[in-house]
Each structure stands twice: as structure tokens, then as C-alpha cells.
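Some chains omitted; the rest stay in position.
Chain nomenclature is as follows: A and B, assigned in order of appearance, with residue numbering initiated at 1 for each chain independently.
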Amino acid sequence: MKGKPVASVVTAGIACLSCLAWGQGNTVKYQATINNVKYVYASLPPVARLKPGDVLDTNTLDCFGNAIQKPGDTLSMAKGDNPLTGPFYIEGAEPGDTLAVKILDLVVDSEQGVGALAPGFGAINPTNYTPMLVPPLPPKIWFYPIDHASNVATFEALDSKFTTKVPLRPFFGCIGVAPAGGEARSSIVPAEFGGNMDSPEASVGNTVYFPVNVSGALLYLGDGHAAMGDGEVAGTAIEVPLHAKVQVNVIKGWKIDWPRFENDQAIMTVGAYRPLDDCLRIAFTELVGWVHQDYGLSELDAYELLSQVAKIHLNEMVDPNYVVVASIEKKFLPPPKKR
Amino acid sequence: MKGKPVASVVTAGIACLSCLAWGQGNTVKYQATINNVKYVYASLPPVARLKPGDVLDTNTLDCFGNAIQKPGDTLSMAKGDNPLTGPFYIEGAEPGDTLAVKILDLVVDSEQGVGALAPGFGAINPTNYTPMLVPPLPPKIWFYPIDHASNVATFEALDSKFTTKVPLRPFFGCIGVAPAGGEARSSIVPAEFGGNMDSPEASVGNTVYFPVNVSGALLYLGDGHAAMGDGEVAGTAIEVPLHAKVQVNVIKGWKIDWPRFENDQAIMTVGAYRPLDDCLRIAFTELVGWVHQDYGLSELDAYELLSQVAKIHLNEMVDPNYVVVASIEKKFLPPPKKR
């Protein structure tokens, strides 16, 4: 499919990339299967190449590689955790630039979702990195029938007859790029390169920014969630495969240290480390910096203003690193500087 | 002022106290001044006594004791931090019971609010309990003119000409009771007894529950906030005196370990300790327990459901203990058991 004239590489000087008309590049289609997924964010050979402005039309498997389908299936049937679609090479993206990914469309690609208690995962049970001298919780699996017409999933209690409906709000649990310094990171870890952020912000209407660490950035996608509570406390969301369309772009010469989100209403920064105290410190030093640099408030004025109007979204406290998103609505800010 | 027949002491057996008509007891008026405030939550002689169902009509000073009024005033002019109105003795409240405080009305009791960078406070600067070998931030004070007609405060940048309007959403930064075990705790600390929780949930329409640790519970109020961002990251909210009306009640034989909030839409639990990781663990073990005991889901079903629909509100990461509120909307729950 041929698109309108492409936005090509965006040069720095634009404070709100997500607010721009990006034009419409070509659409690049790619089909992920259990045989071509990856389990690390790394400098691997790309499966496809996109130009800035191009739209990627692809799919992701669920965090179990779509292996858990019916009562009696077990967690051990998954070949690996969080199989990733990609990587995708974005032309023109070089270290020191920022990759922008605008999420255009996300559709749950199954008739049910899966939730699970898995040993070693969870916010209020012993885990691999907060181990305790007590037996782990038993593994358990919940299936969530999905009604596409009404856009809800149904929680069905295992130990009683109770059911309740959960509205679908699909997002990528995993979205990230090749890490810096030659690292290869597991698909269950979020960090500076994004990754398993489990951010509901990675949903339609938002643009996510990543630091570019290698030529082509190398975008990975996966771990679709149909819906998720704050903190993802029991260790999983409503896990689903997704059909997805995202548009990519490159901001030349804009160097960021951690992922960021943006939409018409707000700017958002990510802290993805451990413990939560440090996640929050990372997210807020990033947010003060963004307000200072692009909106012109002094650092201390920005700090004070955030103390009165900032929002904190605690995405997850269950992965090997935790994730906090801090944000401020643009209505509280001066107009952005031209960059 | 004489009220309608009083609800008297509520006996356990009611799962949603806040949803009840409490009747209307007497209104007890009390005027706080800088000369009768307290600086600890403790077993001090009460300033007034209320019966269950009574309405307390009182006021609170701001966190600086209303001492900072104009440019040039300094933080050292405050006689102490978070002066508290109270304590109020609630008849019939005994250890092992729960005190319920329904917040009926909160009005900002001044023409301006105050925000400040104070040495030792703040989420992304060195503090007394996260000290660093670097100079502290300079003390700074922001004044927020308040427009009662439009219900907004105005942020005025110190280092540029920028101003922006912040909607008023007043709440008690401090609300708590005498601690257990004969402790007396500073008015800047939140913990099991409530205290300096800086919870925007302590606002009109919500009921807050506290464990009763001593006869009469001994309720304290203070530290009004006209508005506050999540995390209160720079160390203060828009600090204001308040005029307040709250109604008190006692739930006999309902023993809770940490403060809780409730309204018609949601149940909410508080984790008030340090670090944030443990705040979250406290809040969620409390919330699983509440859902299990009052709504009848098994613990693991409750845990899974929370993983899909829970909300986390990170209230503050700046006091000597931090505060997280976890919640679930009642629409996702079965009807409560009769208690």
C-alpha cells in the first residue's frame, strides 16, 4: 500500500512530535509466529525495515507464546516468556537520536485472555529477587472470555461462582529497542531501552519515545495486555495476542536517557528500575528536565509545579525492574519552545 | 445545635458504613488557634468530646501554623510543623474497634496558599533520611492566590513570568488517632495510626477508618491542602488553613490494622511506611484481606482480580514514611456480606 508523502526524518526543533501530522508513509506488514519471535532485546538481524513515517502492521503473541489455551494447560507449556515480534530497523535512526512510535491501532487477537499466578512473580508473594523462606503460592490460571462486541473481558473466580466484567484497554506490555553498550536483555526486563514496561500508556493515542542506541534503533513489540490493574500485582495482566499498527519516526539529535510518552494532553516520563523509590526519582528528574528544557520553566519552578499537579502511574512492581510513569498535563504548562 | 436522633454506636455487621445514613447527631464546635494546637499524635487530654453520629465543626491551621504570609517570610517563622487540631474523644470507642470519620465539608480558610522547598524534604533532593554528600536545595517559598469564586489557586513562577491555574481539591494532610502501645508520634509522620498521610482521599465524600488504640480514639486533624500532585514531590502541597465539618462514628468489634477509606464507589487501603515497595505490600495485603473478608472472594481470586482492576494512588514520597493507597471499585465486586 502506497501512502502520502513521507515525513522523512524529523529534525530536532519540534517540541511536540506527537501533535504533528506525520504524513503517511508506506505500510509494512509482518507476521509474527512462534518460530520467528525473540526472547531478548539485542542487536539482532532485523526482520523488516521501515522508513520514518512508515506504518508497521503486525501482530504479537501473548506472553506465553499463545501456548495456554484451556483448563489443564500449564505454565511449563510456554517455550519462553514474552516472545517478541521484531526487531524492526528504522532507517536514519542513529545513536543519539530518539525513536518515536505512535500507536495507531491495537486489537485483541483472540477470544480469551489468560491470567496466572506464576512462581517467582507477584508484588505480595515471594519472588526470585525478594525471596523468602516460605513456600511459594501455587501456580494457578484464570481464563477471561473476551466479548469483542461489548469490548469486555470476564473475570471468572476459580473458588466461587462470581464473575465480573473488565473493560478492554489493550496495550503493549513489551515495547523497546536494542540496549546500549552491546547489552542483550531478557524480554521480561524493563530498563532504559524500554522493554517489559507493562505500561498501559503504550496504547492507542500515545506516542512513545526511546533513546536510539544502535543504528536502526531495532524496535521490538510483544506481551499484549487486554487490561491491567495498576501495579500488575499478581504478576500478569489479561494476557492476549494483539494485532497492531504503529507508525515510526526519528527525531534527529534529540538525546533522551529513558523512555517517554506523549499525547495531546500530557507529557510522561518513565522510571524503570528498582526499588520503586528509585523509579520515582528517575521519572521525576526526567520530568523536571523535560519541563525545564522544552517549556522553559526553571528547574525549581518545575519541581514546585509538579508537586501540585503531577500524576504518578505505578505500572508494575512485579518484573525484575519496576516501572513508574510520572506526568503533567500540558494545560498546566507554557507553550513549548521550538526545538 | 440539636440534631436528629443519633446513630449511636454502630455494631459490627455492616460492610459499608459509609453508605449508611448515619443520622445526625449534635454539632460540636471547636476553634483551633496557635495556642491550642498539638505537635504529636498521642494520648493527650481531649479538647472536646463527641458521641457517635456527632458532627465536628472546626478549623485547622496550615502546616506552618499560618506563620508564612508574605514574601520575605521564612520557614523558620513556623513554631512547628503540622500543628494539629484536637484531640477529640469519641465516646464508646475502645481498643479493638474502628473509628469512622466521614468528611462532610472542607473550605479553604484563607486567601492564599503556600508551597515551599524546605531543606530535608522532597522526593528528588537529599533529605534527612536519604542524605547525600551534596549541598541541599535552597529554601524557597511560592504563594498561591486563591479565588474562591472560581475555586482555583494560581501558581506563579518565581524565575519567570509564567502563571497557571490549579483547581482546588481540599483535603486533610493530617488525620489520625492516638497510636498504639503508648507511642507519641510526630505530626510529620504517617503510620498505622494515620497521621501525616497526605492522602487526597481525606476529602469530602469519603469516610476514613482508623484502628482505635486508646479509649476515645483521640482524633487529630490538620495540615490542610488546597490541592496536591501525586507524590507531593517537592515536599509540600498548596498549604492552607481549613474550615471543616466531619461526622464521627464507631464500629464496635471491627479490628483493622491500617487506615482505610471508603465511598459509594470504592474501597481503599493505606500502606504508610517505607520504602514504597513495602507501602505497596501493606496496602495490597490489606486490600486482598478486605475483599476476602467482606466480599467473599478467596484470597487468590481477590489477588488475581486486583491484578486486573486495582488502582494505586501514590500519595507522597516525602515524609519520614511514604504513603500508597490501593483501591478497587465496588462495581467489580460481589455484594458485601452482612457483618
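We adopt the following convention: a residue touches a chain if its C-beta (ideal position, glycine included) is under 8 Å from a C-beta of that chain, and two chains touch if they have at least 3 such contacts.
Quantities reported herein were computed from a predicted structural model and do not represent experimental measurements.
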| item | value |
| --- | --- |
| Entire complex copy count, 2 subunits given | 4 |
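One rule holds for everything that comes next: only the chains that are shown with their structure count from here on.
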| item | value |
| --- | --- |
| Whole-Å separation of chain centres (CA-atom averages), subunit A against subunit B | 34 |
| Touching residues (chain side subunit A, partner subunit B) in the complex | 115, 117, 122-124, 137-138, 140, 142, 153, 155, 157-160, 162, 164, 166, 227-238, 275-277, 280-281, 284-285, 288, 296-298, 300-301, 303-312, 314, 317, 322, 324, 326, 331-334 |
